[in-house]
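Presenting chain A:
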Amino acid sequence: MTQDHALSAADASGRLLMAGLPPGPLLALAIILPLAGLVPLLLLGPRAGERAAIALAGLGLLLAILIALQVGWSGTPALYHLGGWRPPLGIMLRADGISAGMLVTSAAVFFGISLFAATGRDRTNTFPPTFWMLALCVASGLNLAFLAEDLFTLYVALELLTFAAVPLVCLDGKAAQLKAALTYLLFALLGSLLYLLGAVLIYASTGTLDIGLAAQRLVANAPATGIALALMSVGLAAKAALFPLYLWLPPAHAGAPPAASALLSSLVIKAPIFLLLRIWIGLAPAPLAEQAAPVLAVLGTGAILFCGMRALAQSRLKLLIAYSTAAQIGYVFLMLPLVTYSGPLSMPESLAWTGGFLHLAAHAFSKAAMFIAAGVIAEALGHDRISSLGGAAQAVPISVAAFAIGGLSLMGLPPSGGFIAKVMLLTAAIQQGVAWIAVVVLLGGLLARGYVLRVVVSALQRPETDASFVTIPLRRQSMALVLALVAIVLGFIPLQPMDFLLVGRP
Partner candidate 1 sequence: MSDPANLVTILALLASVFFFVAGSVGLVRMPDTLTRIHSLTKADNIALGFIVVALLPQVGSVADAAKIVAVWVLVQVSSGAVAQLIGEVALAEQAMTPSGLDQPDDGRSADA
Partner candidate 2 sequence: MIGWTIFALAGAGLVGLGLYGVIMRENALHRILAFNILGGGIFLVFGFAARRGAGAGFTADPVPQALVITGVVVAFSATALATAIVVRLTAAQAEERDDAPHAKDDG
């Protein structure tokens, strides 16, 4: 009987000494460290609070790198049982290769965006403490989403992200922003609730919320399993703005101040995307995952092609970038039909795996760079109409360069992280004979080339005779360039599967 089994397993539960798991405490620290910033931000003046927030962003990057080094050196996932209680009773944190990779990526991008935000909300105003509080909660929520193994703790992480992200959309309090924020919140809440319904069905079927344990106990042909996974997927897709649920994203991401847009577009949506992948890679029984993979890849295709075309049709720069986010989300799902769900990955499969996650990382850097650059361009020109960007290259050359370099990665041109990632996906698709995925990767690259070049060409035009530009300090322009250059540096990693990303693969 299950009951007897549970009781005998209970002997193994209870308190566990942490001696054997050295990197573990760092995982908990990565989640709570950003929250410490709430104290100075709420109690001290805005300047002290801002300094503390930036210091915490830097520390967070350091911590993420330490965790990744530990995972990389040991070759095994880092585990931590909160309070010393093992699952199924307690909550476990776990950093495998992909979560450590996401951790470092998001911490680095977050640090970069923080340094940009420190130069002010625009030329004359600094960000209020509320912005920094929301940003730090985004950082905490992201780390929790990448590390938690417990389905309900992940729900809390998703809500933490939602509650922090939605107000970022309407920081200026304009009606259009508030409307976009409300739509975003309603989509996000529906997404959370569907996810939660799926999670309770998993619990009712398996008696645990721990992803690893539940994966062992789920029965592939029980109706509850498929329905639960489907509910969670729809919920997460709504939060990730995966085609066809992307409609909330462009107005929300395009309306915010540039630093907030960058946070939302490069980082916040990565959490539901990552969890969507976790669900099908780490939780779903292999036969179900094999059936779902093509469906998700088709949705990804829809995102790449449809949202790519919508991006091409935009007349505003920020909206174009936001649609490009909705399009670029698609690539990582192209990876799913190219990997196996039972047993170790073959060579081309691990190439697809590496390509998919590398794309997530490269997109985070390039998208943050592009949104910040676009914000600075709009500040200098006083508008963001793509048709009259002429003179931008003279007024804010560094920002235009950052936009173009970030765009290289989106277009999939060498040398860039996006290029390497897309070549990996392409190679894997061809080697496995899945031609349509190869075609989608190529078409998506063409569309991205179209919309990025349109902006760059317009920005290189001569200024209109009566145009006047606002001077933007160098410091404010340079952060986007740094982020864009990181996306380029990612392009120098060798074109082969990264062992690091395979650590702890279920």
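Quick note on selection: all candidates are chains of the complex that A comes from, given by their letters.
In the analysis below, a contact is a pair of C-beta atoms (placed from the backbone, for glycine too) under 8 Å apart; a residue touches a chain by one contact, two chains touch by 3 or more; residues count from 1.
Keep in mind the model is a prediction, meaning the values are calculated, not measured.
**Student:** Chain A in this complex: which of 1 or 2 touches it?
**Tutor:** Only one option touches chain A, namely 2.
**Student:** Residue numbers of chain A touching candidate 2 in their complex, please.
**Tutor:** These residues of chain A touch candidate 2: 3, 89, 152, 156, 159, 162-163, 166-167, 170, 173-175, 178-179, 181-182, 185-186, 189-190, 193, 196-197, 200-201, 203-204, 207, 254, 316-319, 378, 382-384.
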